[in-house]
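A short worksheet on the structure shown next.
Showing just some of the chains, left in place.
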Amino acid sequence: MDAPSSREPLVVFDRVRKVYPTGAVGLDDVSVAIYPGEFVAIVGLSGAGKTTFLRAINRLIEISSGEIFFAGRSVTRATPAELRRMRRDIGMVFQNFNLVKRLTVLQNVLAGRVGYHPTWRVLLGLFPKEDVAIAMKALERVHLADKAYVRADQLSGGQQQRVAVARALAQEPRLILADEPVASLDPVTAEVIMDDLRRINRELGITVLVNLHFVDLARRYADRILGLRAGKVVFDGPVSEATDEVFEFIYGRPLTREDMRTGEVAARG
Amino acid sequence: MADPARRFRGTLSAFPFPPEEGTARLRNAALFVVLFGLAAYAAADTQVSVSALVQGFPYMGRLFVAFFSPDFADIARYVPALVETIQMAVAGTLIGSLLALGYAFLAARNFVSRRGTLWATRGFMNLVRTIPDLLFAALFVAVFGIGALSGILALVFFSFGIVAKLTSETIEAADMGPAEALYAAGATPTVTAAYAVLPQILPQYLSYVLYVFEINIRVSTVLGLVGAGGIGVPLKAALNLLQYDRASAILLLVFVAVLLIEWTSQYLRRRLTEGEPPAVSSRPLEVLRRFRTPLAFLGVAAALAWSFWGIDLNTKGFSVGLHMAGRIFSGIFHPEWSYVPELLVALWESVEIAYLGTLLAAVLALPFGFWAARNVAPAPLAAGTKVFLSAVRTFPELMLAIVFMVGVGPGAYAGILAVGVHSVGMLAKLYGEAVEAMDMGPAEALRAAGADGLGVFRWAIFPQVLPELLSYAIYRFEINMRAATVVGVVGAGGIGAPLLFALQSHVWPRVGIILLGIVVLVSLTDALSGAIRRRLV
Amino acid sequence: ACGGQGSSNKVDKLVVGFVPSQEAENLQAKAKPLADLLSQKLGVPVEVFVGTDYNGVIEAMGAKKVDIGFLNPVGYVVAKDKGYADVILIAERKGQKTYRSQFVVLKDSPIQKLEDLKGKKIAWVDPNSTSGYIYPAAMLKEKGIDPEKDVQGTFAGGHDKAIMALLRGDVDAAVSFDDARSIVAKSDPSVMEKTRILAYSPDIPNDTISVRSSLPQEWKDKIKQAFLDIAKDEQGKKVIKEIYSHDGYAEGKDSDFDVVRSTMKLMDIKLK
């Protein structure tokens, strides 16, 4: 890995605050830069602001003050059309996969291409041949090319999440945001997904920002860890520095078996 | 350890209900008392009596017998009329439903967040639904003349009103996760709606469209009212001359046509919405799959072209028509306020009849709905019940009205029975569909716990489908309140007859005040039913 | 209506069924005073109801649920044929027991006589309407014009709608009762200047007061007398005028409707 500082940052948070209408503080004066090629895990207790952080980047939520930049351009002040162009370059993977169950796997992956074509073309479902090729390529990367014509609801949870990763890939994005992509999966499948994300990061150089609940996964996959507490960045450093003490500081309490994906058993083993 | 259960029971203690649960129960009980009390009052007010019905059986039987000996002598004249009706129904349904599909998104809370816009779009949608088809017919005849164009337009608006409402409710219930994923991928709202939400709602949307299409074929009387011809004209003629043998021949024809259409479209729907065939890499299949959406568009366009084929769309007297429509509107917008006392009486009668009729239907439809559901009834019973319900829906309201008038004499009671029985056909069909869409797991769990059929029904099926059943019943109540014809024929009072008379004699200010009354009443029902549903669901 | 079936000789209540014609715009409110008058004259309670269609009234008379019906000519003929009803009186308007149907054309239309209608577009009312189809169509037939083949006919669904179609220029001629233009005048006052009457039909008997056949003769007579009395007294006159613009009632007998029957027969409308 190059030293991040030698390059232009891909994402910049400049004194960002997000206060929800209920008064809850999502982000509290966050200033952070993410560099191309990084694999960053964002950790923190429930309610720490992890989701808020990710969704602020592609403006699925509007921030209250400060400014966010993506690839040097302001997300915060982008017009709707500009925003759509930026979003095209940012893939997103959700905890609940968010596939259209009734469509085939291929159609779901093609959904990642909609940002590239005029509305009428998408409405008619006329994607160019190259798009189909890109989508199939993305499916191959997650080892699901053979399921291309299967309906999404016929897949297992893990397979669905891999389709969601393929959809993000099909966008040919520069950045992938993943909000607890493995929280609803069993541990074996969780690893498969995390492996996929790491491979994508390494092989394609796509920057990955992932929210994780589990300490062990964060340690095992990320290059850099961003610790959030009550909307503030309380830790930011390479994974090697993220000791148990650091996590206990981020969480504001000692680690318990529930902070580990593998629970009691791993502790026993 | 001989009887573990007894040991378990040994450590029991009583748990009282928490206070908030108590008040909720009380409120539910109060609601129940009010609803039941209203029913009892209305029943007394409209002189509902079982013995009167029983005494009427011989006469009703005579009518039925007359009805079940169809005379096909004139079939050569009916078939073209039926084809004409189907053409207009196709055109009206397609146009209305397509408009409704787009519009439904504009009226869905999860797609439009600006309150003002939402208020306006929903308002218009509800208004269209509220305006009686008779009034649409009168307006269109003035502007576009008698004939197919007015007929199709009346059907367009009618279809739009129903499909837009139901579809926007379905959209609001859709999973927004995929939509969010599409926004995040840089999609426009239109694309998001089409790509992430449409596939989710498509099966329901198609069933609404089919449902409306079926109504449009059956309620061909409206077409007759605007001089658009169709099968309604000979049917009405036969009924007026008490030629039930002819009427039944016509209805059989309609029935067969509707069944055929229903089966074909169900087959198509299954092909459209259910899983793709396994990846066969044959070339034509590939092409078909790839161009599925454009092909569907082409199909719709072809159907539209056929439906307008050979139909005379006269637009000559447009300016005269507009002039007339202007006067009509100015009349409607100067409501006859002095009519209000009479209006209130009539509206109240409508409410009573619709309430009791719908209640009757909602209860009668319960068993039929369950018998019609493939997942709880044996297959032959379910199929048979569905055909039977379809037959009930085909039986014209006018005929039902006559049957019950003969049975119990003219008046509100006959109206209630006619409204009730007629509504069963639709309600039971919708109930059945709700049951079919239900999760069967809990039913199995109850069977495994030793419950009998009724126990499973009460504790696994009923609670799951209750919200749907309620909203269908409430929706039907709304329709029944506006339904003019049935109640009018039996002289049961209500708002239908005065509206019809006012329309026929061009007393537009009275039409205006009646319309206002209906709109207010339907809006009130809407609000009230929303509150009731929130409480019970 | 009466004391249940079987004991059809005992009459303890009478039910009167109205069927609206297009001239009656607020029938419901006005029917009640008539019921009171009848009840007063006959000494039994009288109920009234207004239906939107006459077939229900006829069937209900057959089932002894309705005792007195204000039936139009075709309705009466149908009911009589089924053995459900007998005519007792015929309504009078402006001293006439009859009314007419009319052919209307635009003022500047080249059509001057019925024969000119051949091949033209005509707006009828509906297939069972005495003045809106049966009589005028029979007139054409007598002139050698087949109303089903030699003209392009459309059933407009109402007398007013037929006239409106003419006004809009959608058809060359319209038929209606005499004179439905006054209804349309409420939506387009210029209708009178813009149109002219091409021809009138022969006289059609007015609507009837019919009673169910199963009623005892003495009651039929009593009812007839009651209506005649009502038509004579000042207050009663006003009441019946309000309802159907009736001025009075004349004795009616079944043979008065033979003309209707023969016209229907000419038009091939079969009764069973």
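Order of writing sets the labels: A, B and C. Residues in every chain begin at 1.
Note that in this section contacts are C-beta pairs under 8 Å (C-beta built on N, C-alpha and C of every residue); 3 or more make two chains touch, one makes a residue touch a chain.
Everything quoted here is computed from the prediction, not taken from an experiment.
Overall, this complex is built from protein chains in the amounts A x2, B x1, C x1.
Methods note: only the chains that are shown with their structure count from here on.
If you sketch which chains touch which, the chains link end to end in a single open path, with no loop closing it. Relative to chain C, the most remote chain by averaged C-alpha coordinates is A. Computed from the mean C-alpha positions, the centre of chain A lies at a distance of 45 Å from the centre of chain B. Shown for chain B are the residues that touch two or more other chains, of which there are none. Residue positions of chain A touching 2 or more other chains: none.
Every residue of chain C that touches chain B in the complex is listed here, in rising order: 1, 4-5, 15, 17-18, 20, 22-29, 49-60, 62-63, 65-66, 74, 78, 82, 123, 126-128, 154-158, 160-162, 164-165, 167-170, 183-184, 186-188, 269, 271-272.
In the complex of the two chains, the chain A residues touching chain B come out as 58, 60, 84-92, 94, 96-104, 111-112, 114-115, 119, 122-126, 146, 148-151, 154, 164, 167-168, 171, 177.
Residues 55-56, 58-59, 63, 137, 141-142, 145-147, 224-227, 229, 233-234, 236-237, 239-243, 314, 316-318, 320-321, 323-324, 327-328, 331, 342, 398, 401-402, 405-411, 484-485, 488-493, 496-498, 500-502, 504-508, 510 of chain B are the ones touching chain C in the complex.
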